[in-house]
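One structure follows; several queries about it will come next.
Below is a slice of the complex: some chains, not all, each in place.
Chain IDs A and B follow the sequence of writing; residue 1 opens each chain.
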């Protein structure tokens, strides 16, 4: 997308950092290419780890184009409680309206 | 060595207990870090003591009184009188309760609190002077430090806040009486919130602004709604004029202004409020001792983990360069800094930074405007729902303004939104969540919204962008 913007939810972006996946290089399977949790997990097991916490400072701009994603790197990782993929398969459709419509089509 | 100087150590030292600092402290302690928070003045910082909270308390009361006095159309007849000193007491009570709460929450989470003014000794220690003479000082060594010293109002030449008739926003929020005539210098969000409040409380308000409209930085059609309403409240605007000085005349203040062409005007008032912006507090910290350097304007630059150029020293809140000076941004930055110290995989990667202006009506914005989306390389599609087509807005008697959503045409991704109208500060929450989630127009339009609510306007705006709004004509 323009400006290299990644469309993914906060939890998916955090998961990517946790797993050391460069989310900008993940191709999303959600509506219009939204990156989902399973996309990130697939990218992780696919081994294309972009373990890239260059520990040096980096200047980022928060203004104007604040909506532009800053490159997602890995942080000095520690496991956080991550959303489980299995739970998505429960009786409820835990998928967004656009996702479900896509499925119906 | 000064008497009483003792030296202690802490894993994380946080300087300043505003919404950046106290949130960082609580979160750091929640992650089990040995955390020390030093504050020289009052818990809660500018926000709780002299900013967000007292201003919103004044706004609530002045709006309630004004509304009740102007509701003949609804059959309500009232002539409310406002006892300003009681209003101030109430406001002070709210502030005290909140600042007391912050202190309690810090303690309950295990944060060590120190009262005093911190200055860097080097990049591993600060010297803290306790308030008041002879209270002594102490040295605290830290492994990580988070600078959260906030900001102060900018003074302009010729206007000293020390002079009695010259008000900073802080003075305005501490007043016990409503001036008959008030000149406000600056039509930014603080100037506009306070102008509206004092106009509703009965003051004759004149606003002087160098630029050519209210709320610079907001789109014309958004600003216009607020300006029109302010004008109907009797506020007198003078654009293209800068305040150059003031002189006393008996009990009056005579404020002089100048246009770019050198034309001067004078305005007579009882008080003059200067609200032209805020500057970061980094000049009283001896930052150079820690190897830090501020930008020309005094800000600290950080990376997306809120680290300064000295890796183990972080900065959050109003002191951070290129970051909006807003309480909730400071709190988020505080959380990022604290969790990064704790080793969590965090980054300040917010896609959506909502902002509100508590004027009449309110403004709530998030993400990109149409122009910004275009500039960023998207092909924006825009949908709008005017509040005069909203059933809920009509039943509240407040129908000025609109909700607008900005999306990428091809993908449908929601990029931002601008709401000006009743409860805009609350309504923007859903849009912010949509932007942050990477949601599409269809996600917003396809979600059931309660009837009758103002929030339906957000859904309708999304439907309008898709060319299928129900309650407005699609273009």
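Note that contacts are C-beta pairs under 8 Å (C-beta built on N, C-alpha and C of every residue); 3 or more make two chains touch, one makes a residue touch a chain.
Remember, predicted model here, so these are calculated numbers, not experimental data.
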Subject >> Whole-file subunit formula (labels as shown) >> reply: A x1, B x2
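Going forward, only the chains that are shown with their structure count from here on.
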Original post:
If you average the CA atoms of chain A and of chain B, how many Å lie between those two points?
Top reply: 30
Original post:
chain A touches which residues of chain B in the complex?
Top reply: 301-305, 307-309, 311, 320, 322-324, 329, 340, 342-353, 367-368, 372, 375-378, 408, 410-413, 415-416, 435-440, 442-443, 445-447
Subject >> Residue ranges of chain A in contact with chain B within the complex >> reply: 1-3, 5-10, 13-14, 17-18, 30-35, 55-70, 72-78, 80, 96-98, 101
